[in-house]
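Worksheet: one structure, shown below.
Excluded from the complex is one protein chain; the other protein chains are retained at their positions.
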Amino acid sequence: MSSNTAPAIEDARLSKFEERVQKGDAIEPRDWMPEAYRKHLIRQISQHAHSEVIGMQPEGNWITRAPSIRAKQILLAKIQDEGGHGLYLYSAAETLGISREEMIEQLQTGKAKYSNIFNYPTLTWADIGAIGWLVDGAAIVNQVSLQRTSYGPYSRAMVRICKEESFHQRQGYEIMAMMMKGTPEQREMAQDAMNRWWWPSLMMFGPHDSDSPHSSDAFRWKIKRHSNDELRTKFIDKTVQQAEVIGLTIPDPELKWNEATGHYDHGEINWDEFYRVIQGNGQCNKQRIAHHKKAHNDGAWVRAAAEAYKVKQAVKNN
Amino acid sequence: MANIHELKYTYSLRMADNAWILSHRLSEWCSNGPFLEEDLALTNIALDLIGRAQAFYNYAAELEGKGRTADDLAYRRNERQYYNNLLVEMPNGNFADTIARQLYMSVYEYYFFMSLQNSKDETFAALAAKTLKEVKYHMAHAADWTVRLGDGTEESHEKMQQAINNLWMYTGELFEADETDTALIAQGLGVDNPSLHSLWETHIKNVLEEAKLSLPAANYMQTGGRKGVHTEHLGHMLGEMQYLQRAYPDAKW
Partner (left out) sequence: MATDTQLDLWEVFIQGRNGSHHMHAGSVHASDKKMALQNARDIYTRRGEGSSIWVVPANSIVASNPDDADMFFDPADDKVYRHPTFYVMPEGAKQI
């Protein structure tokens, strides 16, 4: 191919691609796509998958201490769902030409990120309620929006995930509601969890739109459908009422209803904390990755055995 | 001689304890599995077992008739009041240790619940039929992995054989029959445990053969679970499991 026709073909493909996206067509794995689109998706989907998988740890921290048969059952099923969601998302990313091995390596070497929220510790049982209600609540707002993302496999994964996630937030809220109706110690525990998880939950939506990198391409290509601030506001608006119903106080004295916008205004988010944790200085950053590496390394001989058995069987059957 | 309600209560409690303690062990695998798919598979088995534990605790609570709930039975007894077999409280160890424990237990449960399906107690029979479906899957899962590991790499073969050998001394207890068993067997309510031994051993032997592993030589068999005399491992597990129930006795969760 001569060097002066290549860019022309590329341009034609790009405009055809963008036209399709504008029309609302889904992009499928074998379709031509700009390299930047592919890269953006791999980064976003794998980060999303890693978040689900790393997110199993803070909740897993309480499985063996779950206080009733029912609570244990629900928590275990929920964490299993998170693992399943990680798996759906890894599969979606794999359709873009990256292997699960590579993604795991990127996670373990710090090249790929996961949601910052999981670098916070789960200190009491109420944290399990707060995670389900607030953290999953925040995640769902984002995920619902992503059901209409332009990349087919990602969108299909999100549809499945949203369907399954619908019980997660309810289980968290149920725990909080039950504790708020319980003993003074339980109420105190619930409010304490609220105080610790509220702000990190708001941070989950990412920096303010004015400070958000990667945004413009993501919008043009309809990978992202709503801005960070839009989604954050949506989350706050629906959560305030839920907190009131069960008697929890939102730890933000500046939170108030804004008649003009029809939304809540909130106090300033501590972005120093956000960047500090992202840069590796949260309480659990090292612990989470060490845990992941240990399970991965401990399982290496099992995976090797399964491979070896497969090869032996193939030889035998030939 | 205990009355029939008391006997059935004890029997139900034993089955519940086996499921409850084993489910706890399997739940410890969550986020620690050798790969994501297997992590989820182990959790599925744990969830089957929790469901089973709940059903048998409910029935035990009903038979006892003293107003205790399934949760009271699961969370508010002391070490010496749990009647599970020692095998199920053994720590997870490496993946081969867990698979060996699953193999021994699920094959036993397969024959046990096959027989309990015919119990003259309707609840036992119904729960057994439901459980049996789950156990068949657990058994396939364990047997398939035993074969993969036994006939995989040198390292996996060694680990699997080691696990099979180490847990062997906890298998004898599964086939004991004490006064409770004998009384229930006599009335067509319980399972004739000793009669399952040769079925179980043949089954295990076949799996091990396919896995290129050898059946451990007979040695001394540990016992005590049915009398509430356990290994050191159980106390630690209960300490963790019961923490919230014990620390906040008035709280509802």
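Letters are used for the chains, namely A and B, taken in the order the chains are written, and counting of residues starts over at 1 for each.
In this text, a residue touches a chain if its C-beta (ideal position, glycine included) is under 8 Å from a C-beta of that chain, and two chains touch if they have at least 3 such contacts.
Predicted model, so just to flag it, every value in this text is computed and none were measured.
Touch with the chain omitted from the figure is made, among A:164, A:230 or A:273, by A:164. Of the options B:4, B:41 or B:125, the residue whose C-beta touches the omitted chain is B:41.
Touch with the chain omitted from the figure is made, among A:71, A:104 or A:246, by A:104. Along subunit A, the points of touch with the absent chain fall at residues 28, 30-32, 80-81, 84, 87-88, 91, 94, 99-101, 104-105, 157, 160, 164, 296, 300, 303-304, 306-307, 309-310, 313. Interface with the hidden chain, as seen from subunit B, comprises residues 35-38, 40-41, 44, 140-141, 144, 148.
To be clear about the criterion, only the chains that are shown with their structure count from here on.
Between the Cα centres of subunit A and subunit B there is a gap of 36 Å. Of all residues in subunit A, those touching subunit B in their complex are 53, 56-57, 60, 63-65, 67-73, 76-77, 79-80, 83-84, 86-87, 90, 125, 175, 178-179, 182-183, 185-186, 291, 294-295, 298-309, 312. Across the interface of their complex, subunit A is touched by residues 24, 27-28, 30-40, 43-44, 46-47, 50-51, 53-54, 57, 70-71, 74-75, 94-95, 147-149, 151-153, 155-156, 159, 237, 240-241, 243-245, 248, 250-253 of subunit B.
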